[in-house]
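For this depiction, one protein chain was excluded, whereas all remaining protein chains were kept in their positions.
Order of writing sets the labels: A, B, C and D. Residues in every chain begin at 1.
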Amino acid sequence: MLFDWRIVVVTAQLAGVTTLVLLIGGTPLAWWLTRTQSRMRPAVEALVALPLVLPPTVLGFYLLVLLGPVGVIGSVWEGMGGPRLVFSFPGLVVGSVLYSLPFVVQPLHNAFRAVPPRLLDAAATLGASPLDRFRTIALPLARPGFLTAATLGFAHTVGEFGVVLLIGGNIPGRTEVLSIALYNRIEALHYPQAHVIAASLLAFSFFVLLTVYALNRRFETPRL
Amino acid sequence: MLFDWRIVVVTAQLAGVTTLVLLIGGTPLAWWLTRTQSRMRPAVEALVALPLVLPPTVLGFYLLVLLGPVGVIGSVWEGMGGPRLVFSFPGLVVGSVLYSLPFVVQPLHNAFRAVPPRLLDAAATLGASPLDRFRTIALPLARPGFLTAATLGFAHTVGEFGVVLLIGGNIPGRTEVLSIALYNRIEALHYPQAHVIAASLLAFSFFVLLTVYALNRRFETPRL
Amino acid sequence: MLDTRIDAPGRGVTGLFGASGSGKTTLLRGIAGLDTETHGLVQVNDATWQDEAAGVFLAPHERGVGYVSQDADLFPHLSVRDNLAYGFRRVSPARRRLEWKEVVEWLALTPLLDRTIDHLSGGERQRVAIARALLASPTLLLMDEPVSALDEPSRRDVLDHLDRVLARLSVPVIYVSHSLSEVAKLAAHLVWLTDGKVGDAGSVSQVLGRLDFARWRGEEMGVVLDGQIRSHEETYHLTVVTTPLGELTIHHRRAALGTPLRVQIFARDVSLGLAAQERSSILNELRLRVTDLVDLSPSDCLVRLGREGTSVVLLARITRKSRALLALEPGRDVFARVKSVAVLD
Amino acid sequence: MLDTRIDAPGRGVTGLFGASGSGKTTLLRGIAGLDTETHGLVQVNDATWQDEAAGVFLAPHERGVGYVSQDADLFPHLSVRDNLAYGFRRVSPARRRLEWKEVVEWLALTPLLDRTIDHLSGGERQRVAIARALLASPTLLLMDEPVSALDEPSRRDVLDHLDRVLARLSVPVIYVSHSLSEVAKLAAHLVWLTDGKVGDAGSVSQVLGRLDFARWRGEEMGVVLDGQIRSHEETYHLTVVTTPLGELTIHHRRAALGTPLRVQIFARDVSLGLAAQERSSILNELRLRVTDLVDLSPSDCLVRLGREGTSVVLLARITRKSRALLALEPGRDVFARVKSVAVLD
Partner (left out) sequence: AGNGADTLRGSVVHAAVAANFAATHAELARRFEARTGHRIETSLGATGQLYAQIVNGAPYDLFLAADTARPLLLEADGFTAPGTRFTYAIGRLALYAPGRDPGSGHEAILRSGDIVHLAIANPETAPYGAAARDVLRRWGLWDGLVNRTVRGEDVGQTLQFVESRAAEAGFVALSQLSNRSSRDYWVVPEDTYHPIRQDAVLLLRGAENEGALAFLAFLQGSAGKTVITEFGYGIP
């Protein structure tokens, strides 16, 4: 088997975009969970964690059915002129986002809960609007939560396999990602290749994570 | 296919034991990460997150190779008189623990970081030993982190598939779990059965999570 | 929980007094709009900030209040400089009323600017909090024991500056403190809270002259008098002030003759005699008449003194023995000797 | 950072003074073992807690210190009751030195016991913190501005009780405060920190009598005198005390004749005259001799007064005009009139 470098590119793009989408979407959701007085809150929290209990291949299958051109969501979506979701990069992102959502929302939720409300009050009296104080107080103070959310979300997407396979269709150069390629090497008994890929992936990830954590240590917020 | 209720039992046992082991083992690790001045800390943090980047089946494969009777770890372990790890319930637990470790350690680490050191100092001057103040101050204040860790760890183990499949061998009554059974129903085109299982799993999990989150809300620690 | 009606003047400092737990902080938070459980009406200088009946609720960041809270509440992720800049940057330069440099220097914050918050001492934190609130150029300033962690000399220093700055800015201030001299120095108006209700309110001299308030204050009971500068005695660096109760000599004030001035006199600093006194270091002796007497303790009593043609009073705290020796009774004329006079303003 | 050598007596209260940021909190944390960056030697009553040279470091929880920190530091997940019980439960009943009920009632905490911490006012938090530390029956008590958020009357109340309790427990105490009267009431020994170094240390009367310290204190400069009860005057509820500087009449003390007693006299409460005074409410007049004079400001000066055969001094703060009128010079004999005398137990 020749190694197709596009796999690495797609994987990096997928994990990057997914993490970005997760952070962008998960942040307001987590903030809402923190601030709301709504009685719906526990239900929303439970819903967020729910996709986890399904095996990824099963989740992938149901997503495939739902998002496919005749699926409940897919048909409506395509009827509204949306591009086909299955077997496309956007579809991969949707699936990965859904599957990694709890790993992002829960750490952020915890981090936001740890922001002392009195600091938000102080910011308000200094003229900061709710959005402003969210941006300038809550976000920076929740930094450890963001780090956790981002690393868990990114790593989990890199390693994810089932959802991506079913929704993506493992199309070379488009939706084939490293996790699938790696698995296939093992399935095909190409062990030496698999070892090289796995070792490189681990080594690379280790150094990225090491750098992230080491840098983070430098910029830690003082604890009061 | 008849539904084998032992699957549910094994699944519940696995997720329960795994979560327990994760919490018991993850707590000191997270606490160490919080308190240590060691320069090794970022490396340990990176190592904990590392298993995530491998697809579960691949991780499962390597665990199989390492823990198997001729594997580097397995041979030593069995040489020391340990029971066989692969294709047994203990092996499943080992694999699941390793794979879900970051979901437990990271939220706990964040939660412990949010415990103000001055409260631990206050407890020390009131005569509490390090272990005592960990138990009576850090643990209760880190409760949201434990909730997140436990729900993520539990749900992730229930839904996990690859590691469990490879290490466990899907042996009915012993290592066959719900996620595999569900996937096999879909593979075998037993869709109606698969739908029933998936729906029950989702409904059950939803109500468990809902209860957990709703109860948690009641006992929230006041925020200062 | 708090059931209060407070009318404070639209400018100047209103002192807010009350026992621990009487609701001072709760009241300030309500005014700042931070307490969603606060009901009722908040109007400031004709602007209605909150009117439950009319469904009006102005968000805290739109009220333009500066709030120096009891706990400083500095932002731990920002340096001292960035804490100060937080409010400063959110005011358009045109609307800024204080210079950065002025505030930073006055509160001696220059050496701290690049520090992180966690390494500040208690007093340093308070100074940063005061500066941060002032730099946001508030239209109403709420200060909750802002100098409680400062040592005496820096406290004097901060208050002197505060006094001058507040006069210049002419923002209304509500100032919580447990120290009468702090409040008497700054405030024109006084509110005394007890158990979430207003116990007494009015001008400083009104509230301070009331015996039940004085009794509650204990060591710090006293009055303030409004006067005018009458003459200067440059040699000794002194100034003479006319007050409704007579003339008082105080430390020199660099001000034109006729300038109004307020002074505080603690009851414990007033002694009484029946004859005029000579060759004493006490410069101030007022001829007054006893209006009432009240026992403070088995050993002490409080004497209220007045003068024909004015409702202004002086309080003197003396022993009951002296009262007997001097045969003090209402109507009796005495010489009140004032050991020290604090100038407020 | 902190470079200090402090010798405090093994019992009684040591007052710790110093400007904001002078290192008081740092010092207390070092003694408690909370600051791992503290180097050097900590010995308490013959026990070595820390000796860098010998590699000794006793863990904080083994030092048995009670630490009332500047920020109260209550546990937010526990009720007031459980906060108080935290230290109490960790002492075996046999080693407890204070009753639960006594402490709770004294600090008026009964109505708060079932409250959560987040709803306490600033003063309530401080009272809980004091009670929590005392209930742990410490062998050394460190108090960092423990009553700064209390109103005057509760402060008096708390200090009175504290004074009595400390006398009974005979634990050594290091007490940080910015209020001289607070420290003078409690402390026998005083340490004055400036910039992380000891500026002055010694008995209260030594430190207070020093002019540079007095100057730094400003309004609160004063001295303490040690005396003995000489007689009682039951009618007026007064007591006469002999001091090295002469006899003083104070509020009645229920104590046997000969009982030792300490009193505090602020410089601002002392006036001077050249002739004895008659028919005045001032009961205390001491015949003393001027030893030195120092200018405090363009208008004021500080006079140090003494007497043959004693090194004890009295400070008087008078105007420079009075100084000139009375022609005060070192060696001159004067009558020092003391308006108020505070008894410090």
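Throughout what follows, a residue touches a chain if its C-beta (ideal position, glycine included) is under 8 Å from a C-beta of that chain, and two chains touch if they have at least 3 such contacts.
On a predicted model such as this, the values are computed, not experimentally measured, just so you know.
Across the whole complex, the hidden chain's contacts among the shown chains comprise A, B. Across the entire complex, the residue among A:Gly26, A:Gly71 or A:Pro102 in touch with the chain not shown is A:Gly71. Contact with the undisplayed chain is limited, among B:Gln13, B:Ser129 or B:Asn170, to B:Asn170. For the chain missing from the display, the contacting residue among B:Thr18, B:Thr34 or B:Thr57 is B:Thr57, taking the whole complex into account.
In the full complex, the hidden chain is touched by chain A at residues 1, 57, 61, 64-65, 67-71, 84, 86-87, 165-166, 168-173, 180, 183-184, 186-189.
Even with one chain removed from view, chain B keeps its contact list with that chain: residues 1, 57, 61, 64-65, 68-71, 83-84, 86-88, 165-166, 169-173, 176, 184, 186-189.
Here is the rule we go by: only the chains that are shown with their structure count from here on.
The chains in contact with chain A and with chain B alike: there are none.
Of all chains, the one whose Cα centroid sits at the greatest distance from that of chain B is C. Chain geometry summary: the mean Cα position of chain C and that of chain D are 26 Å apart.
The geometric centre of chain A is 60 Å away from that of chain D, both derived from CA atoms. Multi-chain contact residues, meaning those touching two or more other chains, occur in chain A at positions 118, 223-224.
The set of chain D residues that touch two or more partner chains comprises 71. Interface of chain B with chain A (complex): residues 41-43, 45-47, 49-59, 61-62, 102-103, 106-107, 109-111, 113-114, 116-118, 144-145, 148, 151-152, 155-156, 158-162, 179-180, 182-183, 186, 194, 198, 201-202, 205-206, 209-210, 212-214, 216-217, 223-224. Across the complex, chain C meets chain D through its residues 17-21, 24-25, 70-71, 120-124, 127, 144-145, 148-156, 178-181, 216-220, 233, 235-238, 249, 251-252, 268-269, 271-275, 277-283, 297-300, 316-326, 337, 339-340. If you check the complex, the residues on chain C that touch chain A are 29, 32-34, 59-61, 63-67, 69, 71, 73-77, 86-87, 90-91, 116-119, 132-133, 136, 138.
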